[in-house]
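Complex shown without one protein chain; remaining protein chains in place.
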Amino acid sequence: MIVLIQSIDRVGLVAGISAIMAKERLNIVSLREFVDKTDNRFYIRIEAEKDTDILALETAIRQVLPPEAYVSINPRPEKKIVVMVTKEYHCLADILVRNQFNTLGASIQCVIGNHQVLQNICERFAIPFHYISHEQDSKAVFEEKMEKVIEGYNPDYIVLAKFMRVLSPAFVAKYPERIINIHHSFLPAFAGGHPYKQAFERGVKLIGATSHFVTNELDEGPIIAQQVIPVNHSFTTADMIRAGKEIEVSVLAKALSLVFSDRVFVYRNKTVVFE
Amino acid sequence: MIVLIQSIDRVGLVAGISAIMAKERLNIVSLREFVDKTDNRFYIRIEAEKDTDILALETAIRQVLPPEAYVSINPRPEKKIVVMVTKEYHCLADILVRNQFNTLGASIQCVIGNHQVLQNICERFAIPFHYISHEQDSKAVFEEKMEKVIEGYNPDYIVLAKFMRVLSPAFVAKYPERIINIHHSFLPAFAGGHPYKQAFERGVKLIGATSHFVTNELDEGPIIAQQVIPVNHSFTTADMIRAGKEIEVSVLAKALSLVFSDRVFVYRNKTVVFE
Amino acid sequence: MIVLIQSIDRVGLVAGISAIMAKERLNIVSLREFVDKTDNRFYIRIEAEKDTDILALETAIRQVLPPEAYVSINPRPEKKIVVMVTKEYHCLADILVRNQFNTLGASIQCVIGNHQVLQNICERFAIPFHYISHEQDSKAVFEEKMEKVIEGYNPDYIVLAKFMRVLSPAFVAKYPERIINIHHSFLPAFAGGHPYKQAFERGVKLIGATSHFVTNELDEGPIIAQQVIPVNHSFTTADMIRAGKEIEVSVLAKALSLVFSDRVFVYRNKTVVFE
Partner (left out) sequence: MIVLIQSIDRVGLVAGISAIMAKERLNIVSLREFVDKTDNRFYIRIEAEKDTDILALETAIRQVLPPEAYVSINPRPEKKIVVMVTKEYHCLADILVRNQFNTLGASIQCVIGNHQVLQNICERFAIPFHYISHEQDSKAVFEEKMEKVIEGYNPDYIVLAKFMRVLSPAFVAKYPERIINIHHSFLPAFAGGHPYKQAFERGVKLIGATSHFVTNELDEGPIIAQQVIPVNHSFTTADMIRAGKEIEVSVLAKALSLVFSDRVFVYRNKTVVFE
């Protein structure tokens, strides 16, 4: 079983938690604990061999923790997700394939697209595709339509797999720490709309991609994973976009794998990742 | 303070150890625990904020552990090392520089060379250099002379920074899990004497280096760190050797940093590295 | 247009070739030339802006080259390929997706499987799947059946995307430098059947994958691309296999991209890659 706890730090938390687990004869096979001294914040992830009664365990553990503690025991092993896309196929296709072969660590409930071009690939994998255009409606109405679809599926996470519309604070606030984005640059370099054009003009030798949770600050949410890929003088902007897509697929896959295996804590604008 | 424990696994070890630490009001700021199920082996590394009486703590902790347990509390923060070399300067110079600026995490007691070419660089850093030739003497006598020098310094570790003689089982047995080597290949590929020539002839696209503890099996000791560097068709064997040296410096520095910060456990032919 | 030439080296080859191109008013926008002194072998890859009459150009260029020279002008821009698989989906799915979105640089004619499990994913992408079992027939008959299918499609390359049968010298000889394999290890380490089990037992810190042309020497053909991925003590053999699959997909995609963009020369057991 897996136990995840985040709380204010104080002496004795590990002892308190592990004593309860030992009493239940739960053998701890992997434990990561970290205290962020800047925030006085305690994070722990425990893997134990056997299972036990979850509710009783949580009740017992909460008694040794500060009241505000976040506790999650045996989170749903296969997350339910909704994927949102625009026109680019590369991240979506990678997720669809992993979903098809049960290696995503999550189950795609549906895909929402603000364009129709990716409907076909979803149909090939028998995944429901909801086309919701942003063109006729106000942003409020557009987002309301998406929310209605999302609520029908009750997902754990929303994955923005190259969804190219900026979401409103109101929308984001409905899914705190539950929206995962792939950003087409090595944040904070080249934040904003045309990172590859900027990268080309600057003559950089590496381009990167960043997967992060979405918050109200555009391109400023807690970073989950980042990777880079080498480029050189011979790369046109189009070549950089092509290389960028390869690394975007890789970074998003990595970030989702970490989140879906319950290895990522979020606090304020940062993550703690027990990889 | 730092607590390192390795033992047979059983239920309740984390609880037992952390209860003792909590009783001493030691706040655990970083904890890594891992159980190797193949060997039923328990490994833990704990960083706590304050210090306490070490002997009392060890005595208390041992009471909750299996008798054969390995326990190390606050290992010497700055390790004492002896460096052994032959003719190549690159790894030695990197270690000498870090030693000079107190960023090695260890203190070089002396350098032993079976050739004299590296005496000059040692003198520049005022590090004693002992020239012990392997040429006139039998291996037994050669190693005996080295042992005598080594014993005079009582080092925690012996670092083979491109020492190109094979050490006898008798010598190795005197320093179990205390001799660290840098091997000029991505083990287990190209084990043996001329890895770069082999790599050139095979037309590989990556070459690597491996840092490992030395055991009696040549090039077979527990691996601490490995890295690779890209090569291509335009590399001659000499170019590969040059590229290899860059990666050798980097891998050895990484391995030493891990060992000197007490992050590496050894058991049989493997390491557990809490990076 | 693209010009590829490989021949015995001699003074004046670049001058001879480029003079003919200049006479045709072909502006060279990218040129890579390399002479392998060990083999006295000349390799050149030229990209020019315009096109011209190909046959006339080849005739003119051949007059300045040694008679045995290999010359290829404007090779088919979209290669035709046949993919051979066994049971593992990961490399095949990546190729199918790229094929679907016209970013593979090749066009998949069909997939041949010696098991049926991957028929479904092929059908989702409307790619013909030929199930040819190796079980009832002798290897000679098994391969004959595959050849018959392959010949029907006249492919430029055969891609072994985790095809787990060893091909006979007779089969390989029919497609010299045209069969591309992905090998589940960082060759030459762990050649043979169970690389991840070997890697686990050795306790390595990196695992790799190798894409190479297939020759009669098992796992010994000319290497096109190699990559590695970090692993650690917490990886079981199954975890290593999982990580290995990620890197296999990546290396095969890289190798195919290089081959399909006409950047790879083969000579004896090595490649020259103008990346």
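For reference, chains read A, B and C in written order, and residue numbers begin at 1 within each chain.
Simple rule for what comes next: a contact is a pair of C-beta atoms (placed from the backbone, for glycine too) under 8 Å apart; a residue touches a chain by one contact, two chains touch by 3 or more.
This structure is a prediction, so every number in the text was calculated from the model and none was measured.
Interface note: of A:K50, A:R76, A:K148 or A:K205, the residue touching the hidden chain in the full complex is A:K205. Contact with the undisplayed chain is limited, among B:T52, B:T86 or B:Q100, to B:Q100.
Although one chain is hidden here, its contacts on subunit A can still be listed: residues 34, 36, 186-190, 202-206, 208, 222-228, 232-234, 269-273, 275. The omitted chain makes contact with subunit C at the following residues, 9-16, 18-19, 21-22, 25-35, 37. In the full complex, the hidden chain is touched by subunit B at residues 30, 89-90, 93-94, 97, 100-101, 103, 121, 124-125, 234, 242, 246, 250, 253.
In this text, only the chains that are shown with their structure count from here on.
Annotation for subunit A: residues touching 2 or more other chains are 30.
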